[in-house]
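Some notes on the structure that comes next.
Shown here: the complex without one of its protein chains, the others still in place.
To keep things simple, chains are lettered A and B as they appear, and every chain counts its residues starting from 1.
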Amino acid sequence: MTRKQRRLNFVLLGMLALGAATALVLTAFNDSLVYFYSPSDLKERQIGPERRLRLGGLVEEGSVKRDGQTIRFVVTDTAATVGVVYNGQLPDLFREGQGVVAEGRLENGVFQAAEVLAKHDENYMPKEVADALKKQGHWQEEKSAK
Amino acid sequence: MHRFANPARFLRAAQLVLPWSAGLTVALLAAGLYLGLLGSPADYQQGETVRIMYVHVPSAWMGLFVYSNMAIASAVALIWKHPLADVVAKASAPVGAGFTFVCLVTGALWGKPMWGTWWAWDARLTSMLILLFLYLGHMALVNAFDDPTRGAKAGAVLALAGFVNVPIIKYSVDWWNTLHQPASVTRVGMPAVDPAMLTPLLLMGLAFTTFFVTLLILRVRSELAATKIRAIRMVQVHGG
Partner (left out) sequence: MDGVLGMGGYAAYVWPAYGITAVVMLGLLITSLREMRKNESQLAALKQAHPRRRARAEEGQS
């Protein structure tokens, strides 16, 4: 084996080992790498009100109710839903049927949000195209609330 | 590979490429900026802020592309000891850092009005920040040694080790849920970007690529001259 080959093998093995180690670490910390929990996750985990966490999903159509400063809406991942109460400024992209991430605490099954962020999907198009797609019935809501 | 490893040969080839890459950069940039700012529609959800995409996404691509280049050059330098490979890696790092910085800042400027926050510690944004630190660490490490060859070797090891971050950035939006949306252009099947917006996006991506080639040529030339200066000085000092 020439020195070049030895160096090549060394680099390849090193990369492989590093890649495997990283994969293991990332798998082990998978829970803290997710940015938010879905409503189904929350149902499963029974998290108390002492823990601050993020809830993500789609804002359920027709669920947004404004009561003075207070905004109430329902977050859904199509399998489960969680009601959210929020007092404050909503981002411009906050819309029914769109993605949302709320940070706060789960108290008696209601999510008390301290901050609400909007999440958007990967589709970009002009308004006319979106309208035309909706009219033709080709519109499929992106259920990306994984 | 061997053909371009010779610095003198590289300089001759670079001399031919330089006017083309510089000219193409200007032309592509003019077309991309015109279409991006004036000749393309607003997004149905995000309105005019979608125009930030035309600088944000290409700079993200370049941040990853330049790093991959740097990792390949580092592997070539470590394994085959080509004299030019270390120079290319060293010349690439500041450019990659610049692109990554632009990506992070423009992303913050886009995130504030749309998401409602400048920054989120989600997997995509955090791994992109790590990429910036890898570039900065590489720049610091390469210059930290009195002996340039030792600096280059340490830098090459860092560049290769840091390469694990590249697939993490790319797939972070698929592996974990993030505030950042999934890939639009490289997703399986059709890109999810309307052609009217995809055109300026790709033009800007090409413009950034040719700009990188231009910068790389200038920086490698500069680095090669510096190496020769060092060599001549060394001969002087050691009584040539």
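To be clear about the criterion, contacts are C-beta pairs under 8 Å (C-beta built on N, C-alpha and C of every residue); 3 or more make two chains touch, one makes a residue touch a chain.
Bear in mind that the values here come from a model prediction, so they are computed numbers and not experimental data.
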| item | value |
| --- | --- |
| Interface partners of the hidden chain - shown chains only, full complex considered | B |
| Which residue of B:H82, B:R124, B:K153 or B:R219 touches the chain not shown here | B:R219 |
| Selected residue (touches chain absent from view) among B:L35, B:I52, B:L158 or B:A192 | B:I52 |
| Residue ranges of subunit B at the interface with the undisplayed chain | 6-8, 37-38, 42, 47-49, 51-52, 55-56, 59, 94-95, 98, 101-102, 105-106, 109-110, 112-113, 211, 214-215, 218-219, 221-223, 225-226, 228-229, 231-233, 235-236, 240 |
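Keep in mind that, in the parts below, only the chains that are shown with their structure count from here on.
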| item | value |
| --- | --- |
| Centre distance in Å when subunit A and subunit B are each reduced to the mean of their C-alpha atoms | 28 |
| Residue ranges of subunit B touching subunit A (in the complex, touch as defined) | 41-46, 50, 53, 75, 78-80, 113-117, 120-123, 160-161, 163-164, 168, 175-179, 181-184, 187, 192-194, 196-197 |
| Footprint of subunit B on subunit A - complex, ascending | 4, 7-8, 11, 14-15, 18-19, 22, 26, 30, 33-36, 38, 56, 89-95, 98, 101, 115-131, 144, 146 |
